[in-house]
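Now for subunit A:
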Amino acid sequence: MSSPLAVLEAKKQQAKKNLEEIGYFSDVKIYVGMATCEIAAGSNHVMEVFQNAVKEDKSLKGVYLSQKGCAGRCNLEPTVEIYQKGKDPVKYVKVTAENAKIIIEKHIKKGEVIKEWVGK
Partner candidate 1 sequence: MEKQMFTDRFASVFGTESFFKKQKRIALKNCGLIDPENINDYIYADGYKALGTVLTKMTPKDVVETVKASGLRGRGGAGFPTGRKWELTAQQESDEKFVVCNADEGDPGAFMDRSVVEGDPHTVIEGMAIGGYAIGSSKGVVYIRAEYPLAIKRLIKAIDDARKENFLGKNILGSNFSFDIEIRYGAGAFVCGEETALIRSIEGLRGMPKSRPPFPAAKGLFGKPTLVNNVETWANISSIIVNGVDWFSSIGIDKSKGTKVFALAGKIVNTGLAEVPMGMTLREIIYDVGGGIPNGKKFKAVQTGGPSGGCLTDKMLDTKIDYESLMQAGSIMGSGGMIVIDEDSCMVNIAKFFLQFTQDESCGKCIPCREGTKRMLEILTRITDGEGKPGDIEKLEELGNVIKKASLCGLGQSAPNPVLSTIKNFREEYEEHVYQKKCRAVVCEKLITYTINDKCIGCSACRRACPVVAIKGAPKEAHSIQQELCIKCGKCFRSCKFHAIDKTSEAKEQK
Partner candidate 2 sequence: MSTVKIFINNKEYNVDSTYTIMKACDEIGIKIPRLCYHPKLSISSGCRICIVEVEGMRNFVASCSYPVSEGMKVHTNTDAIRQARKDILELILDNHPKDCNTCVRDEVCELQQLASSIGLRERKFEGVLRTPFVDASSPSIVNNHDKCILCGRCVRVCAQIQNVSAIDYANRGFNTVVVPAYNNPIAESVCTLCGQCVNICPTAALTEQNYTKDVFSLLNDKTKVKVAQIAPSVRVAIGEAFGIKPGNNMAREIVHALKLLGFDYVFDAQFSADLTIMEEASELLERLNGHGKLPMITSCSSGWMKALEQFYPELIENVSTCKSPMSMLSSVVKSYFADKIGKKPTEIANVAIMCCVAKKYEAKRPELAMEDGNPATDYVLTTRELAWMIKSAGIDFKNLKGMDFDAPLGFSTGAATIFGVSGGVMEAAVRTAYELATKSKMENIDVIAVRGNEGIKEGAININGTEIRVAVANGLGNASKLFEELKKDPNKYHFIEVMACPGGCIGGGGQPYAGIQDLPFDPKLVNERAKALYSSDEKNTIRRSHENPSIIQLYKEFFGKPLSEKSHKYLHTHYKQKFPKGILRKSGKEAK
């Protein structure tokens, strides 16, 4: 009989596979804060913008979009993180639906970080 740790290791491999299937290891990842506080600040609208973009915009194919819990920056919510392979993650704060569209266009598509919207 295999030990619980061995069972877990198998589960971890399976989890990796599952994540792979949903594009977790993609070159571009977008995380949108979706805790109650973030939603209250409007993150659901931001999420909607990203969801529509990922679904409809062919140039964003393969981009991994996920929700996340709150990191604790109440005064700066909603927050969005963009991970691009080989680069430091960029954390946008006080994102609005409008800003989200610009972030997609400028940052994700063209790689231009919009510095004034990044949290310090």
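Candidates were picked such that all candidates are chains of the complex that A comes from, given by their letters.
Some observations on this one:
Quick note on the criterion: a residue touches a chain if its C-beta (ideal position, glycine included) is under 8 Å from a C-beta of that chain, and two chains touch if they have at least 3 such contacts; residues count from 1.
As the structure is a computational prediction, the values presented were derived from the model and not from experiment.
Between subunit A and the candidates 1 or 2, a touch occurs in this complex only for 1.
By the touch criterion given at the top, residues 1-8, 11-12, 15-16, 18-19, 24, 31, 33, 35-37, 39, 66-76, 79, 81, 88-89, 91, 119-120 of subunit A touch candidate 1 in their complex.
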